[in-house]
Every structure is written in structure tokens, then in C-alpha cells.
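All protein chains of the complex are present and in place, except for one that has been dropped.
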Amino acid sequence: MNYQWNWRVFLEANPEGTGTFLTSLMSGLGWTVVTALCAWVIALMLGVVVGVLRTTPHPWVVRLGNIYVELFRNVPLLVQMLLWYFVLPELLPVNMGDALKQMPDSPFYTAVVCLAFYTSVRIAEQVKAGILALPRGQAMAGRAMGLTLAQTYRYVLLPQAMRIIMPPLTSDFLNTFKNTSVALTIGLMELTARTRAMESHTFQVFEAFAAATLIYIVLNITVVQLMQLLERKLAVPGLISAGTQGAGH
Amino acid sequence: MFENFDFNVIERSWEYLFFTGMTFTLQLTLYAMVGGIVLGTLLAIARLSSFKLLSSVAGAYVNLIRALPLILVIFWFYFLVPYIGQWMTGASQPMKVGAFASCLITFIMFEACYYCEIMRAGIQSISLGQVSAGYALGLNYWQLMAHVVLPQAFRNMLPLLLTQTIILFQDVSLVYVLSMPDFLGAASKVARRDSRLVEMYLFVAVVYFIMAYTLSSGVKYLQARTAVIR
Partner (left out) sequence: MKTALRIAISVAALTLFPAQGQTLEKIKAEGVITLGYRDAASPFSYLDDKQTPIGYSMDICHKIANAVKAELKMPALKVNLNPVTPATRIPLIANGTVDLECGVSTNNADRQRLVAFSPTMFVATGRLMTKKALPLESMADLKGKSVASPSGSANIKMVMEQNNAKQLGINVAPTQDLPEAFLMVETGRAAAFATDDVMLYTMIANAKTPADYVVSKFSYSVDPYGIILRKGDPAFKKVVDDAFIQLVKSGEIEKMYAKWFMAPIPPKGINLNMPMSANLKRALTKPTDSPDPKDYE
């Protein structure tokens, strides 16, 4: 059977009535970017806190951090997403659960929260690795100068650790963008979801997926360039970055 | 909080969940791991080879796949594999590919890129002295690879390879989007049929947690046991 090629399909009107299929793909891209950015910001904050906790000299605090990390690391992202979206509202008291369900854009908020917790675990791992990679003398010198533990982290350890872990953090940042696609299962109309919708309406499978692939590649290149720019701007001359080449995704 | 939940649904569908669902997941994980490591090693060798064309083609492929979300790749291959089969075999019809085979091909092609990066790091970590010694003994490139470099690279990278396999095990759950009967898919079917979402999804999360945690503890133990003292 002949596959009917039709590259002009992008200019056809989409059934949602919001413009062409190109418009709907761009709207999907928009949702991908916004979801990923929001999740990343929250994940950074959470991840740094947890990573720091895991390197403090208090065993209970470390244990807490470890439990948090193991919990979110051993359950697949898709399962976590489904738990947040379908299970959480049922476990809450009825009126809170209903409020959550009726909230407009609930897939978006659920996706952001889920991705934030999931990514924060990766970030926590990197932060812990980064802090542990610093010479022990740094922390000791900080305390010797009279800084409290918190101040030592804030002014001595974290600035160095964060610069060391920028390369693996870039890869985690990229992963956040890719992981937003999992939210299509809870109804978030991000890029992959829009591609599937386009494919299911027009049956132009290859055109739709080719466009999505291209957009993801461009997104990837853009983010990598931005992060490299950031890395250069923040580099401290003389501080050798131990660049751990993370191989996982 | 848990009063009106009926956890017996798990008991009733135990067989379907584990004998159909978990078997699918584990089979897919195992075959994809083997296929992925083999293809990944080949890709790593290609990337490190001195033939510019080979290394740039392999590099382009690896970077392309790593830029894409797995869900997109799953859809791509689900629809694309029959056409690729037709093109490769020169047949007159798109080649018929079953659902499991399509997923397997997808995961092998996808995970190979990640295994490739791990193996590349592993191969590059082998000291130059080993390579020089091998050549000095009269080995050719392939003998060197097979008998000197790769065995050492594998041993060094084993923890990372196994960790990537645990990630693969979790990623297999994404075949949910194709309505495949993997563990999550099977649980979802039961959940929808009996309207027992909460119970089933919680159960799936617990099972995955237990399995992944056990596997990663195993990897940590292995790492400690086989740490090579340099």
C-alpha cells in the first residue's frame, strides 16, 4: 500500500480550531518548555537541599535524605505520574480531592510537581557527588574560620560544588525536557501529545513525527548551547572543574 | 483513608499481573539489555575508530537518539519498523512485525546509545600501555579489542552497565502508551475493568520499588566486592 506523502499537511487547519497543525505543534512546544522550566526550578531548590542534607555530619538527616532519594528513584516516572494524577486526589479528603480534580490545567500542575520531585533526586545525587568531590580541607577551613555549618555550605562548599557539577546538570536539564513527554499519559498537551493528535487526525505519521523529531533536536541544541554559555560565564579562573562525565540519562 | 479500597483485586488478578505482565516486562528488559549492550559496544568502537565517516555516522546516530524522548522513539518505531523492514529486504509490502518485536527493536536501538556512551568511557579508560603492549605482542586491532580491551572495559563499567539496565527496566513501563501488556499495562487493564485505580497503581509502585531497590542494592554490593585495587 502506498504511503501518501503530504508535507503540506502542516498548513491544514487543525480540528481544535486554533489554527494550523503547525500552530498546534508550537503550542505543544510551549507547554513542553514551560512545564520543564517550572519543574526544573523547583527541582533545583529541592535537589540542592536534599543533596546538602545527605552530606551533613548528622546521621539522622542523612538517612532522611537517603530515604527520599530511594523512594523517588526506584519507581518509574510514568508510575509516579499516574500516582500523582489518579491516586492522590482519591486519598485526600473528598472536598480537597474534588478541588484538585476540577482545577483547570490540572495535568500541567500535576506534571510539574511530579517532574520536580523526580528530577530533584537526580540533582541531589549530583550535588552530593559534587560536595564529596571537594577536598575535605575546604569544609574544615570554613569551620576553622568560625563559619557555622550553614554558612560553610552557603559560602564555601556549594559555589564550588555547583560549578563542578554543571556538565551532568546540563544533561539532567535536558532530561527534564524529554521527560515532559511522559505527561501525555495524564492529558498534558505537550509536543509529543500534539504530534500524536496530529497523526491520529491526518494519518500522516511520518510528517508529524519528523516535525517533532526536528523540534526536539533544535530544543536540545539550544539548551546545550545556553548551558555552555552559562558555564563559561560562571567559571572561576583557576578552579579546576573535575567534570564527571555522567553516562546515564 | 483506606476504608473503601478493596485490595483483594490484587489477589484475584495475581496470575495475569505476574505471569503475563511481569513476564513481558522482564523478557523485554533482558533481551533489550543484551541487544543494547552488543549494539552499544559496536557503536562505541565505531565512534572511537579512526575512519572519520564511521565515527561521525555513529556519533550522529547516538546524539540524535539521545535528543529524543523515549515515548516519541517508541511511537516512531512502532509505525516505522515495518517500512524499514520492507526497505531493507526490498520486499513489495511493509514487513509484518509483531508488537513485542517492535518494542524490542525500539528499546535495543534506544538503549544502545546509552550503553555506547558507557562503553566508550570504559574503552577510553583502558590505559594506553595495554594497547601498546598488545600491538607489541603482534595482536591485530580486533584481537586486541576482543582479548585485551573489551574484557577490562566490561569489568570496569559493569556497575554502570547494570545501573543503566535498572533504568531500562523502569523505562519498559512506557510501553503503556501502546496498550502493551507489560506489568503496568496489565495492572492498568485490571484497574480500569474493576474500577480499582488506587489499589492497582499503588501496588505497581510498591512492586517496582522493591524490585529496583533490590537490584540497585545488588549492584552496590557487586561494586564493593569487585573493586579493583589499583
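The first chain written gets the first letter, and so on, giving A and B; residue counts start at 1 in each chain.
Just so we're on the same page, contacts are C-beta pairs under 8 Å (C-beta built on N, C-alpha and C of every residue); 3 or more make two chains touch, one makes a residue touch a chain.
Model, not experiment: these values are computed from the prediction.
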Options B:16, B:31 or B:154, residue touching the unrepresented chain: B:16
Touch with the omitted chain, as defined above, among A:45, A:214 or A:230: A:214
Touching residue (missing chain; options B:72, B:150, B:197 or B:219): B:197
Contact set of chain B toward the excluded chain (per top definition): 16, 20, 56-57, 60-61, 63-64, 78-80, 82-83, 86-87, 90-99, 102, 177-181, 189, 192-193, 195, 197
Footprint left on chain A by the chain that the document does not show: 1-5, 15-17, 86, 89-90, 98, 101-102, 104, 106, 185, 187, 193, 196-197, 199-201, 203, 205-206, 210, 213-214, 217
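Here is the rule we use: only the chains that are shown with their structure count from here on.
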Whole-Å gap between the CA centroids of chain A and chain B: 21
Chain A to chain B touching residues, read off their complex: 1, 3, 70-71, 73-80, 82-83, 86-87, 90-91, 174, 178-182, 184-185, 192, 195-196, 205-206, 209, 212-213, 216-217, 219-221, 245, 247-249
Residue numbers on chain B that touch chain A, as the complex places them: 1, 64, 66-72, 75-76, 79-80, 83, 93-94, 114, 117-118, 121, 160, 163-164, 167, 170-171, 173-174, 176-177, 184, 197-198, 201-202, 204-205, 208-209, 211-213, 216
